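Below: one structure, written as structure tokens.
Excluded from the complex is one protein chain; the other protein chains are retained at their positions.
For chain A:
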Amino acid sequence: MAHKGKDGSGEKVVYVGDSRVRKGSGFITPPDYTAYPGKSEAFIPNFLLKEWMVGVVVLVGILVLTISEPAPLGFPADARATVIPIPDWYFLFLYQYLKLPYASGDYIVLGTLGVTGVAFGALLLAPFLDTGRERRFYKRPIASSLMLLSLAAIVYLTNTAWTEYKHEMAETGQIPEDVQREEKAAENRAKGLPTTSAVQTEDIAIVDKDDPAMALFKQATCVTCHAVDLKGGGGPSLRGVGDTHDQAAILAIIKEGQGQMPPMYETALGAGLTDQDIDSLAAWLAKQKSEQ
């Protein structure tokens, strides 16, 4: 809808430069452009093109980072995994702070609400706390020194958190899962196997379900961890175990254990199995291949 001119002519208002300045005759001083001395310029396109140059540098930076360091991805979430929890880096200072003696345990309220609440509350309401007219930071000693102190604390806490995490990883001999996943994928790729770490939901059938070894499997208490359907529970699924283990390897695991699994040989003998039974059980497990 066009504005009505003062003379009621119905002519559309024509603006020059700043939208608050109507086109008129003679020189018009734009109100804003006189606010500051010096070389002011229009936002579009003059300034925006210059800022775009800075933007391009940042964009190239992101792309270089993206190409040189792929975004990390570990193994699928598993509540039974032993992983040292670590938040994203910008939360490390809070995470570390909440481990301090007077911010955790009995004092957790002081940690979560007390200091954190006051610090973030003060940051949110900074203009209402620092109400003086002075803007230069060196003339605002209280506000500036509090901010510098907080920055120093954030740097210190972040560094401590990261150092402790690294130390804990080294102590427990853990390698970050994203590194593990990539190594595993590279190994499988070299062997021509699937490189995925995702949980396979496709059912692998039990081979020779009616084999007498199935009864031995139950009798030898394997079912406690690996379940009647071989899908696992406390222990891993044994369906398709023959893809990666032969009879000798399975026998070795039964005798010596592996990972969290204790040696089960004695237990099996105690449950009434003979050496021959255990051999045939291992042979049957070695037959459990995903594809015939």
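Annotations
Quick note on the criterion: a residue touches a chain if its C-beta (ideal position, glycine included) is under 8 Å from a C-beta of that chain, and two chains touch if they have at least 3 such contacts; residues count from 1.
The working rule: contacts and distances are computed from a predicted model.
When the unshown chain is looked up in UniProt, the name that turns up among "Acyclic terpene utilisation N-terminal domain-containing protein", "NADP-reducing hydrogenase subunit HndC", "ABC transporter permease" or "Menaquinol:cytochrome c reductase cytochrome b subunit" is "Menaquinol:cytochrome c reductase cytochrome b subunit". Within the whole complex, the absent chain has one touching residue among A:Leu65, A:Ala170 or A:Val228, and that is A:Leu65. Here the missing chain is touched by one residue of A:Pro76, A:Pro212 or A:Gly272, and it is A:Pro76. Against the chain not displayed here, chain A makes contact via residues 1-3, 12, 15, 17-19, 30, 32-33, 35-47, 50-51, 54-55, 58-59, 62-63, 65-67, 69-79, 81, 83-91, 95, 98, 108-109, 111-113, 120, 123-128, 130-137, 140, 143-144, 147, 177-178, 185, 195-199, 201.
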